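Note that this complex is displayed minus one protein chain, with the remaining chains in position.
For chain A:
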Amino acid sequence: MSAAESETRGARRRLPPMPQAFSFIGAGLIFAATLAFTGGAGGGQILSTALTFATMYVIVGLGQMFVITTGPGNVDLSIPATIALAGAVAMTVMGGEDGSIALGLLAALGTGVAVGCFNYALIRLLQIPPIIATLSASFLVQSSAIAYGRGLRVRPPPAFADFATGRVMGVPYLAIATLLLSVLMAVLLHRTVYGRSVAAIGQNSRAAHLAGIRVDRVRFLTYVLSAVLAGLCGAVLAGFSGGSSLNMGEEYLLASIAVVVVGGSSVSGGQSNVSGLWGASLFLYLLVTMLNTFGVGAGLRYLLTGLIIIAIITLAGGPRAGRA
């Protein structure tokens, strides 16, 4: 991917050449360990399922990655609530009719735009730190989702559900669509003025301002982008799981941050990695699958998941530690 090339070029002599390699190697090792345990059975099935779920991680991870890249302190914690609200809105607008799919998707994206604007209004106008602003916004958004959904479970239109669960030669449609989305985002990040501005702000926002970058505008767009992608994820997730539910976004709070960091993007901003998101998402899903296959209990599973994420971040992030 051209993204990876330009990253390594820009970062020469400062970073390990392929920060995303860790996540892919990790995912590969875990997959191998799982297969060794099962004696090679069910490999294709595991991989296919992993691709589906990794896709969701990748969608929200893309938005979170842009936010985290704008520098220390920037993070979007309203992703789970946005997923819940957008999922409910999308399902209600579609109303089970194939003809309303496009409208429903637009409504989900529109929900994202609204949440993103609200987030940034809190951050910019009220000067609330992003972590608090997006967290408190998520309570409001989640309440809206509860009020809006009123416990109704609207089923997705058949065509949408087919798309969300369908596969071609074992590869989910979703994974193909998300791969295209990732390429688009990589282009946005590395080849547009907006993407370059995000990376510049993440390194030094004062210098970025003095280099003529409209810092506020770029940060605003970034929070909107993150919420829009969360909205998209909400619609897709609802389609995949036969209707939206209020808690379907829950696991994406930590997952969205974990895939960004494990995927080789810098926690301190300015440096991001699209392909690493895929490695990290597969890694994360396969890790849970492996522990399930081993028959590990829930408590131990969480413990091991946490420890392994810490380990991979330490390994991958080691050479970057010099930058405060």
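Operating definition for what follows: a residue touches a chain if its C-beta (ideal position, glycine included) is under 8 Å from a C-beta of that chain, and two chains touch if they have at least 3 such contacts; residues count from 1.
The working rule: contacts and distances are computed from a predicted model.
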{"item": "Among \"Electron transfer flavoprotein subunit alpha\", \"Response regulator\", \"Energy-coupling factor transport system substrate-specific component\" or \"Sugar ABC transporter ATP-binding protein\", UniProt-listed name of the chain not shown", "value": "\"Sugar ABC transporter ATP-binding protein\""}
{"item": "Touching the absent chain when the full complex is considered, from A:Val187, A:Val267 or A:Leu304", "value": "A:Val187"}
{"item": "Chain A residues touching the omitted chain (full complex)", "value": "6, 9-15, 187, 191-193, 196, 199-200, 203-204, 206-208, 210-214, 266, 270-271, 323"}
